[in-house]
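Below: one structure, written as structure tokens.
A single protein chain has been omitted from the complex, and every remaining protein chain is retained in its original position.
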Amino acid sequence: MQLLKNKFFIISAVVWLALLAFPLFVSSPFYFHLMILIFLYALLAGAWNILGGYTGQVSLGHAVFFGIGAYSSTLGLVNLGINPWLGMLAGGVIAVIISLIIGYPTFRLRGHYFVIATIALGEIVFVLFTNWEWAGGAVGKTLPFIEPGLKSFQFGPKAPYYYIALSLLTIQLAVTYWMQRSYLGYYFQAIREDQDAARSLGIDISHYKLVAMGFSAFFMAIGGSFYAQYVMYIDPESVLPMMLSIQVCLIAILGGVGTIAGPVIGAAIMIPLAEYSRALLGGSGSALDLVIYGLLIMIIAVAKPSGLMGLITGK
Amino acid sequence: MSDITGAVLAQTLASGLLWGFVYSLIALGLTVIFGVMDIVNFAHGDFLMISMFVAYVFNASFGMNALVSLPFNAALLFVFGVIIYKVLIKPVLTAPPLAQIFSTFGLLVFLRGLAQFIFKADYKTLENLTLQGRVDFLGIFFSKPQMVASAGAVIMFIVMYLFITKTKTGWALLAVAENKQAAALMGINSDRMYALAWGLGAACVGVAGALLANFYYVFPEVGAVFGFLAFVTVALGGFGSIQGAFWAGLIIGVTEALAGTFIAPSLKYLVVFSIYLLVVLIRPRGLMGHTS
Partner (left out) sequence: MAFLEISNVTKRFGGLLAVNDVSLTVDENQIVGLIGPNGAGKSTLFATIAGYYKPDGGSIKFCGDEIGGLPPEAVAQKGIARTFQIVRPFGTLSVLENVMVGAFLRDKNRKTAQSWAEEVLEFMGLADKRNAVGTALTIADKKRLELARAYATKPRFLLLDEVMAGLTPKEAQEAVGLIRKINSQGITVFVVEHVMEVVMPISHHVVVLDGGRLIASGPPEDVAQNEAVIKAYLGERYYAANERS
């Protein structure tokens, strides 16, 4: 067990250093974009994983928090003139608060009732933002071009975005690693495995579900703010659709729920797959992705619920 | 002024009711499966989508009216439901809940992607339908295809209700739903009953799809909204209750229509989704369901 952990650390460290050096050797914008997307989706899937993978509460409406993050920093900047970094933090806090408000009543629901409730909430938020003029409604918000630089969170070349995305992902992975090793990780998994047994050991399951939810929502929102600053345009279709909720979930499942590396591996496979099939086949490309993902997910559900990480670690 | 409002109200109620019958029928399949075994088919809306595309293909290739292809739809979907049970559901019956959720969820993604890949995302309609137009009754317009769909829905409900309550096989289904082990002791093969439940559930949706294709667009994402409406309907009516699905569907149809007319068309789904949340939070077993 110890040996595996060390091997794992060594591999991770090597990969991380390679990623740091990557921009020094590559200049193609396409590859930068690809890596940035991989980092972003790994971050999002990792965030979902805290609630869905570790704690077993499957949310199919998690795009809500991504959207809250994106809208918070964007509206803060466009409507209120607030610095986007502050907006990002504010977005994280707002997402946490909203997640607790949503979680409190819905965590009483078990199994599929909860899942369907998250779908309902996702759609409700989508409709709300589509009809909210101050937030741009269906048209969305375009971010203004400001003097590029770290302070304004805008850059000409892609390299800075690359490093920021990598940093955010690293932070999320570190937090998840700490959480998994602490009593929180054990409690979350106990809740996933057997809620009544968990309660008999003194675990207040509602409380800990909310804790997981808070962490999860926070990182989704951080990802949302980053996305807004990277793409410079947001609307409900791009930051709140159910498809996003589904993708995030799929990546985590494919890579391996309840593991740290799972979401990263999942993103590293699915994002290039998606981008290449879109580049090759256009609109049909995105359909082909779905066919492959769906097939993979069904196979995983039936044969190997622990995903790719399960195959790697032999669990 | 009140005359006009009255007329609008009446028309809204009429449309809502007709849609309600369709929702009931779609929900019927979902509630049958759930009633017999504690599994939610997340891909239920996409079963509907398949049926609608089948109707489209028969129409485009052979000029078949959707009502004529209806038996094929039902039979095809029945077989499909059984296959899905054997290949996807049976293996995950003993797996953790997470795996059960993934399984039909993966199916949802797969089916939608497949439909989009084969047929592209655009909206299709069936051509040369003999059944078209509206009936004017006391100043209220009833769409003919919708009326046929409603009649079809009512017939299916009666058929399913009689089957479940009056035939030996139906009783066997109920027995397995009630208590699998006791049913086994009585010689009932629960595996076959589960397969039957999936087949029947899918067949109901198959009928719904054939009827719906007469007056609604056929496209890959069509399963999304109808699937969700089916969940809301089943939740409201009570998971596992046939009667519940019937009345809940009508309520949802009327509520959606009223919300669309008197609040705003873009917000009508908001109302419906909010109903789901209210129901599961306040009265989890719905109108007519049993507590688990």
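Labels for the chains are A and B, by order of writing; each one numbers its residues from 1.
Just so we're on the same page, contacts are C-beta pairs under 8 Å (C-beta built on N, C-alpha and C of every residue); 3 or more make two chains touch, one makes a residue touch a chain.
Please read all numbers here as calculations on a predicted model, not as lab measurements.
Taking the full assembly into account, the omitted chain touches A. Per the touch definition above, the residue from A:15, A:97, A:138 or A:197 contacting the chain not shown is A:197.
Among the residues A:107, A:187 or A:230, only A:187 touches the chain that is left out of the figure.
Residue A:205 is the one among A:19, A:205, A:269 or A:312 that touches the chain missing from this view. Residues of subunit A that touch the chain left out of view are 1, 181-183, 186-187, 189-190, 193-194, 196-205, 258, 315.
In this text, only the chains that are shown with their structure count from here on.
Per-chain Cα centroids separate subunit A from subunit B by 32 Å. Note for the complex: subunit A touches subunit B at residues 56, 58, 60, 105-106, 108-109, 111-113, 115-117, 119-121, 123-124, 127-128, 130-131, 192-193, 242, 246, 249-250, 253, 257, 283-284, 286-303, 305.
Within the complex formed with subunit A, the residues of subunit B that make contact are 40, 42, 87-88, 91-92, 95-103, 105-114, 116-117, 120-121, 220, 224, 228, 231-232, 235, 264, 266-267, 269-270, 273-274, 276-277, 280-281, 284.
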